[in-house]
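Here the structure comes first, spelled out in structure tokens, and everything after it is commentary.
Left out: one protein chain. Kept in place: all the others.
Should a chain be cited, it is by its letter among A, B and C, assigned in written order, with residues numbered from 1 in that chain.
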Amino acid sequence: MLATHPASTDLDQEVLVRAIESLVECAQACTTCADACLSEDMVADLRKCIRSNLDCADSCSTAARILSRSTGYDADVTRAHLEAVIVACRRCGDACEQHASMHAHCRICADACRKCEFACRELLALVR
Amino acid sequence: MLATHPASTDLDQEVLVRAIESLVECAQACTTCADACLSEDMVADLRKCIRSNLDCADSCSTAARILSRSTGYDADVTRAHLEAVIVACRRCGDACEQHASMHAHCRICADACRKCEFACRELLALVR
Amino acid sequence: MLATHPASTDLDQEVLVRAIESLVECAQACTTCADACLSEDMVADLRKCIRSNLDCADSCSTAARILSRSTGYDADVTRAHLEAVIVACRRCGDACEQHASMHAHCRICADACRKCEFACRELLALVR
Partner (left out) sequence: MLATHPASTDLDQEVLVRAIESLVECAQACTTCADACLSEDMVADLRKCIRSNLDCADSCSTAARILSRSTGYDADVTRAHLEAVIVACRRCGDACEQHASMHAHCRICADACRKCEFACRELLALVR
């Protein structure tokens, strides 16, 4: 899809696409994990995890939208939102990891957060 | 991911997953198409298409989130949002199709809208 | 703001503005109520309420965005999303109302949902 876009940024397209796809997948994993946590018997122990999931889903969705736009590209806007989503993914990954052995949805979500954080760091290194 | 969820709905999981995935892909296609249209020389002829893209991206994102939740499932909420997103996809598909021969991003986006509309209709038929 | 828009729909501007404002306030109330419920000791009894809050926040945000756009107005898209958000507000208002006597945030949120449902029904009656 990005290849059909009339505008383009200097960013490596492969790294950019990997970041967008990781963000979309992570947003989806976090939305589902928040709801799965909410249904667990031990929901009271998962409050922090649910909150991190909700923040991370919102942050990933916004970052994916901003990265999907090339018109009037602004490196500062891109950089600031990559930095923000990296923090959200890091903290959500940490929160989910603590419950990964008990809840498969937390394990899968932690993996999505780590992968997304990595893909965003890779892209961030290219944003000047 | 849904298979690891402690709650579950009566909905066929395969049809549900297909709908969620189509919604996520369609939201992404619409966000990118809106921005690609904005960069086209003939942007003035693509206003309606851009507007439909923005509506459809928002509607698909919301429907994907609602469908990803199983806790306290409510068939009426599910049905109403499937019906809404089906209208958004139909209209956006129509708008993009008119420019499909000139703009590859509109052709790809029209396909994503049609596929999403189909997947949501398939799921809607199962919601009682 | 709408008065400065070059395009305009046939919709009564006062009713339209009231609907948009109610949607924005309701989205905000639902996001806060979901988080407040999550912090309550009795979080396990508030699962359904939290889920309805999250759905309603997403639905209101999307409806507010769609109603804020006048370019290439489409009555069918407007109607379908008003109908969807009315269902979301109805169900979230019902869920919050059950806890209104115990939790002030649920009482305030139920009021926001009822007000929003009313404003959207008022606008829906004008969409042909």
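Convention: a residue touches a chain if its C-beta (ideal position, glycine included) is under 8 Å from a C-beta of that chain, and two chains touch if they have at least 3 such contacts.
This is a predicted model, so every value here is computed, not measured.
*Asks:* Identify the residues of subunit A touching the omitted chain, counting contacts across the whole complex.
*Replies:* 47-48, 50-52, 54-55, 58-59, 61-62, 65-66, 69, 71-72, 74, 76-77, 80-81, 83-84, 86-88, 91, 95
*Asks:* On subunit B, what residues meet the omitted chain?
*Replies:* Against the missing chain, subunit B presents residues 34-35, 38-39, 41, 43-44, 47, 50-51, 54.
*Asks:* Which subunit C residues touch the hidden chain?
*Replies:* 1-2, 4-7, 20, 24, 28-29, 31-33, 35-36, 38-41, 57, 61, 64-65, 68-71, 103-105, 108-109
Methods note: only the chains that are shown with their structure count from here on.
*Asks:* Centroid from C-alpha atoms only, then distance subunit A to subunit B, rounded to Å. What do you get?
*Replies:* Taking the average C-alpha coordinate of subunit A and of subunit B, the gap between them is 20 Å.
*Asks:* Find the geometric centre of each of subunit A and subunit C from their Cα atoms only, then give the gap between the two centres in Å, rounded to an integer.
*Replies:* Result: the chain centres lie 27 Å from each other.
*Asks:* Send over the residues of subunit A in touch with two or more other chains.
*Replies:* Expected reply: 35, 38-39, 41.
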